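Every protein chain except one is present and positioned as in the full complex.
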Amino acid sequence: MDIATIIGLVAGSVLIVASIILGGAPLVFVNFPSVLIVFGGTIATALIRFGMNDVLNSMSVAAKTFSTRLGKPQQIIQEIVNLANIARKNGLIVLEQQPIEDTFLKKAVMYCVDGHEAEFIDEVLRKEVSLTAERHEVGKNVFAAMGNAAPAFGMIGTLIGLVQMLSNMADPNSIGPSMAVALLTTLYGAVIANLVCLPMADKLGLRSEEEQRNRKLIIEGVLGILKGLNPRVMEEFLQTFLPPKDRVSSEKK
Amino acid sequence: MDIATIIGLVAGSVLIVASIILGGAPLVFVNFPSVLIVFGGTIATALIRFGMNDVLNSMSVAAKTFSTRLGKPQQIIQEIVNLANIARKNGLIVLEQQPIEDTFLKKAVMYCVDGHEAEFIDEVLRKEVSLTAERHEVGKNVFAAMGNAAPAFGMIGTLIGLVQMLSNMADPNSIGPSMAVALLTTLYGAVIANLVCLPMADKLGLRSEEEQRNRKLIIEGVLGILKGLNPRVMEEFLQTFLPPKDRVSSEKK
Amino acid sequence: MDIATIIGLVAGSVLIVASIILGGAPLVFVNFPSVLIVFGGTIATALIRFGMNDVLNSMSVAAKTFSTRLGKPQQIIQEIVNLANIARKNGLIVLEQQPIEDTFLKKAVMYCVDGHEAEFIDEVLRKEVSLTAERHEVGKNVFAAMGNAAPAFGMIGTLIGLVQMLSNMADPNSIGPSMAVALLTTLYGAVIANLVCLPMADKLGLRSEEEQRNRKLIIEGVLGILKGLNPRVMEEFLQTFLPPKDRVSSEKK
Amino acid sequence: MDIATIIGLVAGSVLIVASIILGGAPLVFVNFPSVLIVFGGTIATALIRFGMNDVLNSMSVAAKTFSTRLGKPQQIIQEIVNLANIARKNGLIVLEQQPIEDTFLKKAVMYCVDGHEAEFIDEVLRKEVSLTAERHEVGKNVFAAMGNAAPAFGMIGTLIGLVQMLSNMADPNSIGPSMAVALLTTLYGAVIANLVCLPMADKLGLRSEEEQRNRKLIIEGVLGILKGLNPRVMEEFLQTFLPPKDRVSSEKK
Partner (left out) sequence: MDIATIIGLVAGSVLIVASIILGGAPLVFVNFPSVLIVFGGTIATALIRFGMNDVLNSMSVAAKTFSTRLGKPQQIIQEIVNLANIARKNGLIVLEQQPIEDTFLKKAVMYCVDGHEAEFIDEVLRKEVSLTAERHEVGKNVFAAMGNAAPAFGMIGTLIGLVQMLSNMADPNSIGPSMAVALLTTLYGAVIANLVCLPMADKLGLRSEEEQRNRKLIIEGVLGILKGLNPRVMEEFLQTFLPPKDRVSSEKK
């Protein structure tokens, strides 16, 4: 679970809901047709832009961002160094029986165990990294496009409401409530865009970068294991990929 | 037929029309002069920017995007592998009689049958790919420019309506309806831009990328046939152009 | 005459004027001080940004875009092929007496007739192409800057009008008309920017690209003539610079 | 202490507070729920985008920008030249006992004293420079994202207030004060963004550039000491990295 994303979404929602409830009459803020036009319109244009597959894909990518947490580079380095130690003592073949959580590391180790050449492993793994990055990029683009569309459909809904109100002002007492309803779509659009879509788009982008960094670490590490590098040398080498404050030499432990 | 685009356009339109009808008095939203100034102004500036040819061209490119559906890369690979098998058994010349749906693949195969050299075929096909991409780019630019112009002309229309209303406020009862009419152009501009033009511009851009990817697949495949590559080797090679989840090895079938 | 630009400007203006006249009392929309502040302010900032020379230059570039029409690449190719045929039969020197409309082609041919070397001609002509492109770029930038300044000065005019109206609301009946006048500058700014300046900026950019493409065609063609290439070979070679649908082989005629 | 940043923040705040107090009834401008929704929402989306670590990091980076002042390049050059003189007379080993304020220079000198090779020192120090730059980049991005989110949440708060006010207009006297409160969030958002977040983002970016320039100066200087360059030659060489008006030759002193 990516806790910061959850905290951010929950905190933002709570703040908005609280300030609505504190104002009294929270039901004024619930209007199904308004939800429909903003949410529906946003999804509709995402379909036009990206097609069904990419939209669904982006949802699953986002869900995965919620539910999984990226391993910290430091942990990955420790795991690789452990594997290197084992491989040194007992040979590459033993690695097959090691429990490895990270699926990418698992796959990389399997390539080694299967006896593929370093060059082949490097190429295949790099290709997979870039393909995953591409899929994340699409997810980011879908959320960014929805973040741009939501306020526009909020404004369209408000304009429709205003035209309806203005063309029928027989009862002056209904002006206020009608305009309140008209403004709801703008509010919905702003919340969808600024609390959900745009931050998620940025998140997916950053997450993709982090994942790529982790995976490049794994590729370097596994190639090192294959070459039979000294585990301690390898640890130091992999550490150079991290910012200084994150570097932990195994001796200090 | 590109179904997602249709679904998106229809769903978006239905949502907007429904919320208009639900508000009663839908005829208030129909105003021919307002349509004229927004739609006409948008087209007029597109003519200034791009000239007649490019504007018509972009319409035909958009229409083609609606009416045709891009082949899936997986199907294209299968078709190429089939052709490779046939060519292996019966020689290149037989390919001429094969029914090939994709016009670009058809043309590429014909070049092989005609006995052109690999280098020539590669160059000619690549040039065609980049020229088609250029035309799609123009189509995208035209829609993007119209998507930017439509809200501007919506605002111009609203400003004209406001000035007319404000300069003649003898009858207070007419203020509401006059302002409703004035806002219509802004509404039209927002809908044209956000439901049609901007999503279509993005769509044409993405479609162009997909088409280029397909065609590069075809070029690689046809060159492979020409070299007499083993069909199974070729399939695996072409598969590396696809994201992992889309890869289907022919054995699994 | 570049017809599309004219049609666009006329059609856009007619639509705006028509919707003003249809609303009755068109004279409300004519206000000389408002014209002055928007138009004058826009020109004033263009002077600060670019200086007198560049502003005047951009006007002349724009005027030239109106009054001349770029030759179609196909026609240029035909003309070059004709010249190549003549040069083949009667020698380069005869080309001097050929009537050539396009001034750039004329100049290029003259360089050949004068016996300059291919390398020199290539360099001189390329330099001229890039210098013309630079001047067009300035023209584009001036119009784009005016397109950004016009709405800003429209807003400044409206703010001045609003402050004047609000600080003196003794007579409630004057509020409407005063506000109508205040909004006029915003309307002027929006029309100047969206109907004239921004489309013209894009137009000059596109036109510059087309002109460069034509001139590169001419350079290639003239160098071909100098080398004594077979006219039919040359035609085919020059055709590869065009999109497929524009290619016309001379045999089909 | 970076005085300009402090002066700017204090002056901007004083101006805003003063103009609030001069208007009488400053307490109208203090509204805790409004603070909560704007500030909380801005932080919440920063958490979604960047995660807890990066947000805290950016705060500490910003705090460090306040509390420390970058050494001027000229002073750094003087210090390096002094060290070079000492090293020339008494050998590299003596540098260990020199008091060096700048931690990066200290570390660089220690590498020399420890007898590492020039190539190694160069690589290690450059890596550290680029990693610090990366962390500053994140700080800049966090502030920029908050600067974009704050006005959005200001608008969300205002929309909530407007809907509440409009849906309950029984008492006309409460309209003014309700709308005043509704506008507060927009005001808060604008101040947070334009006085704090966006300028801080730019500041961090510029500061990072300056720090990088200083550190490159240090790397060049320390490598020069290691090579045993003549201090005067080195001073002149390092001066070439500065703009002319900042160059001070040691003779003039």
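Points to keep in mind about this one:
Each chain gets a letter, A, B, C and D, in the order it is written, and its residues are counted from 1.
In this text, a contact is a pair of C-beta atoms (placed from the backbone, for glycine too) under 8 Å apart; a residue touches a chain by one contact, two chains touch by 3 or more.
Owing to the predicted nature of the structure, the values given are computational and were not obtained by experimental measurement.
Checked against the hidden chain, the listed residues C:76, C:95, C:121 or C:149 yield one contact partner: C:149.
When the missing chain is restored to the complex, the residue among D:52, D:93, D:206 or D:233 that touches it is D:206. Interface note for the absent chain: among D:5, D:98, D:148 or D:212, the touching residue is D:5. Where chain D meets the chain that is not shown, the touching residues are 2-5, 7-9, 11-12, 15-16, 18-20, 22-25, 28-29, 176-177, 179-180, 183-184, 186-187, 190-191, 193-195, 198-200, 202-203, 206, 240, 243-244.
As for the chain not pictured, it touches chain C at residues 33, 36-37, 40-41, 43-52, 127-128, 131, 134-135, 145, 149, 152-153, 155-157, 159-169.
In this section, only the chains that are shown with their structure count from here on.
Note on chain A versus chain C: their Cα superposition corresponds to a rotation of 145 degrees, in steps of 5.
Under half of the residue numbers at the interface between copies chain B and chain C are found on both sides, making the touching surfaces mostly different.
Separating the CA-averaged centres of chain B and chain D is a span of 45 Å.
Between the Cα centres of chain A and chain B there is a gap of 28 Å. The residues of chain C never reach two or more other chains; the list is empty.
If each chain is drawn as a node and touching chains are joined, the picture is a simple open line.
Inter-chain contacts, as defined above, occur between A-B, A-D, B-C.
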